[in-house]
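Heads up, one of the protein chains got dropped from this complex, but the rest are sitting where they should.
Chains here go by letter, A and B, matching the order in which they are written, and residues are numbered from 1 within each.
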Amino acid sequence: MQHYSRKTASLAGVLFGLVFGLLPQAAWGAGERPAQLKVGVFTFVSGPAASYGMPAKNAADLMFESLNAGGGLAGVRLEPVFVDEAQGTDAVVSEFRRLVTSRHVPVMIAALSSANCLALAPVAEQLKTPMIAWNCDTHHLFLKKKYRYVFRANTSTVPEFVAYAAYLLQKKADVSRVGIIDPDYAFGHDAAVIFSETLRRFRPDSKLVVELYPRLGSPSYSTEISRLLAAHPAVIFTNFWGADLENFVRQALPRKLFSQSLAVIALGTTVFEEFGQRFPQGAVVGVLGDGWYHSPAVRANPQAQRFIKNYQERFHQVPVFPAFKMANAVLVVEAAYRRALRENKGQWPDSERLARALEGLRVKTLTGPLTLRADHDGLTDQIVGVSRNVAGSPYPVMADMVRYPGELVTPPVDADPIQWIKTLPADYLERLPKPGSYGP
Amino acid sequence: MKGPRALLWVCLAAAAVAVALASPWASFILTVALAKGLAALGVALLLRAGLMSLGHALFYAAGGYGAAYLARWLGVTDLLLLLGAGFLSATVLGLFTGAVLVRYRAIFFAMLNLAASMVFFSLVTKLYNLTGGSDGMPLPVPTMFGLKPGQGLFYLTLACVFVCAGGLRRYLDSAMGQGLGAIATNEIRLEYLGISVNGLLFVNYAISAGLGGLGGALAAIAIGHVTPELFFWTTSAQLLLGAALGGAGSVAGPFAGMLLLEGVRTAASQYAPLLWEMAMGLCALAVALFVPQGLSGIVDLPQQWKRAVQ
Partner (left out) sequence: MKPILKAEDLQVAFGGVIAADRVNLTVLADEVLAIVGSNGSGKTTFVNVCTGYIKPRRGEVYFGNTALSRLHPRAITRLGIARAFQIPQLFAEHTVLENLLLAAAARRGFWRPFSAISRPCYLEEAREALGLLGLEGCASQRAAQLSEGTRKLVDIAMALALRPRLLFMDEPTSGVSSDEAIVIMEAVMGALARAGITTVFVEHDMEMVRRYAHRVAVWESGRVVAQGQPHGILHDSQIRESIAGMA
């Protein structure tokens, strides 16, 4: 047997040295106006989650281009530095650290996945680098935790799924028998609890008759569909997304699952284009926030209209709501810098000043108002409606829309979300705007 | 023989420290790469016996989760205790799974390891209230004897690498270590020398699980978060790739392989962030095609060429 260890060891040293020698090391001083502003952007551009992450990447490209076309930030050009979250949590953390310490990226838009947000938040804190979560919606992110540098430009699962339950309740839908089919990970389980607890608060007789959590990426849902059909629920709730949602809907359609039960397909709007007019009619759908490309607020916003037009021209698709979430996160970065510049008499902000500017920031996003609350969580409205085919449109639109104001569907800072749901006032539903009250 | 090799290891350590001092991020990525190298070393140990584990992520992840649970349940933040918890939980798990799995060979061994790790993956994902599900669990910023360690984790990792590599080098020179290669070529003869092949495999399985746990705990502490994806087969594949790229024939091989993988991934993220998968695939392919013995085989290439010419 031969022993290579010493040669191998030196070889590894040389290789590693080479790799690091090749990496550019930028010079950067605090308070100095940089030649360009690098912004780390974390999303999925490969793997199954790319169906959701790619529209966001596209949106980021467009937003940074249009920002630069308008002269950048006080003359400073912005440059997105993309990181593929499909590399896994360890690599994502590593990239975050590298971007901060080696490439001096002062601000991050991260991340899509909740696991990555939870992993990155302490790192952002440690490196004192402002991080703006743009899609992850676990309500554990800010629960019982105080961060100085971590913010979220969207809402948590709580308002997102309270909204769907409220919509059903306001419409006086039969919620006596509820079936749930969610992906088998935190997002699915959290949503199931929030949705069913909200129903039970106002309709204590509401029963979960079937609860299914197929694993992420299952190719076939035939047994699940059989069980849903057999259980005869009045309402079926799902927060599937991406390929899982497509597979589920595609397999459930011929088996008439959606004619038997009223479907709540929380992320249904993301596959409108995919299914066209075959998408189940009258299903309750939404956008986990206010990112509906056809909402009155968006139609009245010239910047949003330009964004949609550019997006469609470049990518030949309608921007689904992850695209809006990313676009809005870029606007949050822009607004924070503008505020920091304003409040520091034009002096370029360091990360501390940027973080202070993010606090309590109010931004008029492409899709509506956004406030960063005291706990750094985002507060936005929630749009819910039903799918409906209309003449002249190749795919369904959202009809019977309602726009719930963020502060009405979001638990107050530091409140335990489930406790908050369980103790919602009896007249809560009457205080909410009515389905159909938003838009045409 | 001993003198110059020790000297080169010292030089390597010095190089690593220099790189780490030059860039704080480098110390992080070196920590993670070396931690994964420890786990890959465990995989390589079994490769020597001709056994390919497609599920070694199980122990890597167990190390990370072991440390995370100690912090979560007992509020422990001490680095050494966390490491100990990770190492122990992986080793204990290795003793249980090993007791069953060392009876199998070849594809059965590979697949059963894979199955074991995927069972844990599903469990950890499903038992949301106990494990944090897909969101995972945080690890605290560690302390060392009550102090904030700063770069301490990197140096501790380096120390672990040296102790483990040194220990394993000696171990591989022992009869038990040499017996590993003997398992790969002739189990019957080993039995007829009076040696229990499965017993020897069991010991090595436990050692390799322990190495996986130690690496997993170090990486998890560095990263600060564990997720079920640690248990996923892609993590196992990465460890196996690192071991194979570096060459299972030497103790330094798996570290070289893991450093190369992390280096390539980092360089790809730098220059072609959307093509990192392709870059890693090409790199693996290049090594497989041109240096089938792994990186540690590169040093033999000139001799081989010479021989080919003659």
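The working rule: a contact is a pair of C-beta atoms (placed from the backbone, for glycine too) under 8 Å apart; a residue touches a chain by one contact, two chains touch by 3 or more.
From a predicted model like this one, the values you see are computed outputs, not experimental measurements.
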Touch with the omitted chain, as defined above, among B:Ile195, B:Ala237 or B:Leu275: B:Ile195
Option from B:Ala116, B:Ala182 or B:Val291 whose C-beta touches the chain left out: B:Ala182
Where the missing chain touches subunit B, by residue: 167, 170-171, 173-179, 181-182, 184-186, 188-196
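Going forward, only the chains that are shown with their structure count from here on.
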Between subunit A and subunit B, centroid-to-centroid distance (C-alpha), Å: 35
Interfacial residue positions of subunit A with respect to subunit B in the complex: 1-13, 15-17, 19-20, 22-23, 25, 45-46, 81-84, 86-91, 93-95, 97-98, 100-102, 114-115, 118-119, 122-123, 126, 138, 140, 184-187, 189, 213, 215
Subunit A contact footprint on subunit B (complex, rising order): 4-5, 8-9, 11-12, 15-16, 19, 22-26, 28-30, 32, 122, 125-126, 128, 132-136, 138, 141, 165, 169, 178, 181, 219, 223-225, 227, 229, 234-235, 246-247, 249-253, 255-256, 259-260, 262-267, 269-270, 273-274, 276-277, 295-300
